[in-house]
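With one protein chain removed, the remaining protein chains of the complex are shown where they sit.
Chain naming follows the written order as A, B and C, and within any one chain the residues start at number 1.
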Amino acid sequence: MTWVLAFLVLVPAALGLLALAVKELRVGLGILLGGASMHFVATASLWGGAATMQFGTLLQLDVIGLIFLSITSVLFLLVSVYTIPYILQGTHDRQSAPHRFVPCLLGFLAAMTLVSVTQNLALMWAAVEGTTLASAPLVYFYRRRGALEAAWKYLLLCSVGIALALLGTFCLGIAATGISAGGTELTLDALSKAAPSMARPWLKAAFVLALVGYGTKMGLAPLHTWLPDTHSQAPSPVSALLSGALLNCAFLAILRFFQVCLASGDFEFARTLLVVLGFVSIGVACAFMVGQSDYKRLFAYSSIENMGVMAAGVGLGGAATYGAIFHSVNHSLCKAGLFLLAGNVLRAFGTTSAREAHGVLRRLPVTGVLMMALFLAIGGVPPFGPFWSEFLIFRVALTGPHAWVGVLFLFLLVVAFLGMAGALLPMLQRAPGGDVARAAEPKLSVLAPLALAVGALGVGIYLPPALSDALRRAASMLGG
Amino acid sequence: MTGYADFLLLVVVALSLSIVATSRLTSCVRASALQGVALSLLPLALWGRALDRHMLPVVVMSLGTLAVKGVVIPLLLSRAIREANVRREAEPFISLHFSLLIAAALVGFSFWLGTVLVLPRSAPTPLLVPIAFATLLVGFLVLVVRRKAVTQVVGYLMLENGIFIFGQTLVEEIPFAVELGILLDLLVGVFVMGIAINHISREFEHIDTEWLSALRD
Amino acid sequence: MLDLIVHAALLLAVPPLLLGVINKTKAWFAGRLGPPLLQPYRDVWKLLRKGAVYSRSTTWVFRAGPIVSLAAVLCAGLVLPLAANRSPLGFSGDVIVFAYLLGLGRFFTMAAALDTGSSFEGMGASREAAFSALAEPALFLSMAILCVPARSVTFEGAFGALPWTTWGFEHPTYLAAALSLFAVLLAENSRIPVDDPNTHLELTMVHEVMVLDHGGPDFGFVLYGSAVKLFVIGALLVHILLPIPAGGGWRAIALLCGGEIGVAMFIGVVESIMARLRLPRVPQFLVGAAVLASIGLAALFYRGAP
Partner (left out) sequence: MLGLILLSVALLCASALAAVLVGRSDRAALSIGTVGASLSCALGATVALAALLRGEQSSLKATWPLPVGELHVALDPLSSFFLVCVFLVSGLSAFYGGGYLGAHAGKRRLAPALFYFNVLVASMAVVTVARDGILFLIAWEAMSFSSFFLVTFESEREDARRAGMTYLMASQLGVIFLFVLFALLGRGSGTYDFDTLGAASGPAAGLANVCFLLALVGFGTKAGFWPVHIWLPDAHPAAPSHVSALMSGVMIKMGIYGLLRTLAFLGPPPVWWGALLIAVGAVSGLAGVLHALAQHDLKRLLAYHSVENIGIITLGIGLGLLGQSQGNTTVAFLGFAGGLLHVLNHGLFKGLLFQGAGSVLHGAGTRDIESLGGLYRRMPITASTFLVGSVAICGLPPLNGFVSEWLIYIGAFRGAATLPTGWAIWAIVAVPALALIGGLAAACFVKAFGVVFLGEPRTEAAAKAHEARKAMRAPMLLGALLCLAIGLWPAGAVRIVAPAAAFLGNMSGPIPDAGPLTAITRVGIVLLALVGLLGAARLVLLRGRKVSRAATWGCSYAAPSPRMQYTAASFAQPILALFAPVIHSRVDRQGPDGFFPAEARYEEHLGDMAGERLLLPATRRVVRALSRVHAIQQGRLQLYLVYIAVTLVVLLVWQLSGTGR
């Protein structure tokens, strides 16, 4: 059974190389869809399996990884469904190379999968860097100056951040050396075993470096600066994957380091750091969401906000940890859907300015309704999923030692919601300018968002016991 | 053998500072190439005594480093320079002298870090940690104060070099494959950056990242 | 039963007399002979026997105005004790009904005025609205002065609790109540200094201008209604000022009528010696009354009367 882990990583990679050879678009899309569904099936098969499974020395999967892996897999499947009409009748302008799209996507998938199925921190580092390299060409899919600039910033900032993360990994390794004779491997288990007797300075340095490094990738303010540019310039399916899956991978990497801190016994400093960066992220994101006129940037900032929520949740500990993991599920569902819908709007109106693209509800009824629903969902309106996760975190924050933290948390969330409303509601509700004609909405291009919206509503109304159980176990592994 | 190691480390620092101080791109690239060569020697100098134990990793690592950091990447960069035909840094954000001062301060800071972060095990040389941090931070400085894309890549390389130095302490811990993976990542990374630089020079007629500040709020 | 008959008789018969008294007083002050004392009765009777002319723009609201307002004041008169401490409709809480019945009458008078679509009558209605709104607090505050110490919300209880043995400076609060009630009376019945009942320039009128278009029986009702209103509020005042025996009887009736006539004469004196206020100053007059009453109330609480 455990060979599935290798399968999950290798198959997308191999298919990616295969697709590189193929020039015919439809074939490439076929490969994409095949790879995605295979990946999905394989992932689904893992849910029945043991709590943790290992393959070789490098691949190892626990429940946390399983959750993030499943998110990635589901999103990727839906995104690849969405991609078919997007590429075939897409509006990619001069010299954009659609045939490079599929290989990069598959490589991206492989890297992200590797992040969640390994527990060797060094290998995980390599995988995260791999995600950057695989997705950079995707960001620069449309050969536009803006896209180029975004790609360049993405590449450089994330590489630098990742470099710091590598340093952090090394620090951890150094901290672990000399505890058991003959060195320890950089695997989570070994490190956790060694953790209690690690030299604290190294441990702290390691966590700080990892937090800053992977935090850059995860988009925690003030390290988030690449995120809005990239998300707004990349093609919508890519933005959906970046926001819904990639950020989670970075978060997972931080969580691995956090686990080591937990094992070491003194983790309060880590929690404090997470809470501080989390709140900074939420606040900064709020500031940019109020009066934001570019809807794709708006969604990007909302992602930053939600990353902050997750970090703060893990930092607050207790039931909030559960909330944080649950929130990462919810956020991926909502935000991926929103970005995909943004793609539809962008195609219909040809602008990313919320002020110019108005009358969505009338021009694109299905897209408009879905966008409204997902906006409410991510805004934390019951009974959608995010409401629950955010409420759990809020409750812990308010009943904790400093009640004002909870109040601040809630206030910032509401401000963010209102900022989003201020930009989106006119865009959705205003009367369409000029022709009121309904624009075409291909079935496949609303199918994926619909599924995501249903999912976001579903986990809010009825959380499947399997999932809630997995969340609970993951939370307990993270000190919740 | 640690004498050689210390010597090499000092060479590395000197080269970093020289990169900070020079404005000609070609000499920046050359200096970083030299740094790569010095780094490729470092494993031998450090682990030469223990070659019997880690023969393969050490040798492969130094050869790989030599190839990647000493040869391939410099060639890539100089090609990029030739295509974009720029000679020297127009004017950095901060004057060279001042950035040199800052670099010195950073070196000082990294020595402080060295006092805080003590290698638990008997280290080959105490200079390892401070120099690693120094290289890293100076690389950061270069990234920050220079405008040209090429120099920024050079700065990124220095960053990586610092980490590489750091990694020297972990030859046993890090599995072989992973090290190769890291090297590969670096290579591909710089390769992609090189492509990006080419696109930039084609788009904007030069590789000045000044022009890359259109996306903002 | 007898009480009821007496009550009704007083309520229906006396009011026009008061108008006559006022006019007589004013004439006497002006050195004129003046109209006969019973002239108001004749006016009403004459009007009731006339036909009517209605504006084309009016609806039944216009016709309902005089009827409802007269009905309201009559009802208020039935709520208020006249020559005895008991009234036909009195009950615990009747003070409030009393005030709101007056309000009902006013509402329909104003509506009727607006129904004609004439700017003059609209103007009158607007002024009436403003002044009466300001008069309400004064009315209620002075009633509170009566009710709170009596620990009762009925006229019966309030009047019963009035301390007759020692009056005046022993109980300045009642003086305050009486004064502000008198101010309310002047305002409600559109008397100088609030309004001049027999001015000739519509622009300066308040109440009279509202009923410009009414004629015949309707105007008769209006005239009679205002008289009844005067009588009713006057009766309230008289009850505060004079010890009317709770059991009723001839002496009570005499005291009431005497008191009413006294009030009417006093109004006449005021109208003769005062000029009417400029419209913008009227609110100050009413607010002053309210302030006076609240001072009285404050004094009441200060002395810890309840």
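Everything that follows uses one rule, which is that a contact is a pair of C-beta atoms (placed from the backbone, for glycine too) under 8 Å apart; a residue touches a chain by one contact, two chains touch by 3 or more.
The model shown is predicted, which means the values in this text are computed figures rather than measured ones.
J.: Give the labels of the shown chains that the missing chain contacts, considering the complete complex.
T.: Counted over the whole complex, the chain not pictured touches A, B, C.
J.: Touching the absent chain in the whole complex: find that residue among C:110, C:194 or C:236.
T.: Checking the options C:110, C:194 or C:236, the one contacting the hidden chain is C:110.
J.: May I ask which residue of B:5, B:61 or B:145 touches the chain that does not appear here?
T.: Residue touching the chain left out of view: B:145.
J.: Applying the definition given at the start, please give the residues of chain A touching the unseen chain.
T.: Residues in contact with the chain left out: 152-153, 156-157, 160-161, 164, 200-201, 204-205, 208-209, 211-212, 216, 222-223, 225-226, 228, 269, 273, 284, 286-288, 290-291, 319, 322, 361, 376, 381-383, 388, 391-392, 394-395, 398-399, 403, 406-407, 410-411, 414-415, 417-418, 421-422, 425-426, 429-431, 461-463, 468.
J.: On chain B, what residues meet the omitted chain?
T.: So the residues of chain B touching the unseen chain are 93, 109, 113, 115-118, 137, 140, 143-147, 152, 209, 212-217.
J.: When the complex is taken as a whole, what residues of chain C touch the one chain not shown?
T.: Touch with the absent chain occurs at residues 48-59, 61, 63-64, 67-68, 70-72, 74-75, 78-79, 89, 91-97, 99-101, 103-104, 106-107, 110-111, 113-123, 125-127, 129-130, 132-137, 139-141, 144, 147-153, 202, 212-213, 216-218, 221, 279-280, 283, 290, 294, 297, 301, 304, 306.
Throughout what follows, only the chains that are shown with their structure count from here on.
J.: May I ask you to sort the chain touch graph into line, ring, star, complete or other?
T.: Graph shape here is other: it fits none of the named patterns.
J.: Name the two chains that are joined by the greatest number of C-beta pairs in contact.
T.: Chains joined by the most C-beta contact pairs: A-B.
J.: Find the chain most remote from chain C, comparing centres computed as mean CA coordinates.
T.: B
J.: Roughly how many whole angstrom separate the Cα centroids of chain A and chain B?
T.: Roughly 31 Å separates the two chain centres.
J.: Per the centroid of Cα atoms for each chain, what is the distance between chain A and chain C, given in Å?
T.: That pair's centroid distance is 79 Å.
J.: Which residues of chain A touch chain B in their complex?
T.: The contact residues of chain A facing chain B are 57-58, 120, 122-123, 125-126, 129-130, 132-133, 136-137, 140, 143, 145-146, 148-153, 155-156, 159-160, 163, 166-167, 170-171, 173-179, 182-186, 199, 201-202, 205, 228-229, 232-233, 288, 292, 297.
J.: Per the contact definition, I'd like the list of chain B residues that touch chain A in the complex.
T.: Residues of chain B touching chain A: 116-121, 136, 140, 143, 149, 152, 156, 159-160, 162-163, 166-167, 169-170, 172-175, 177-178, 181-182, 185, 188-189, 192-193, 196, 199-200, 203-204, 209, 212-215, 217.
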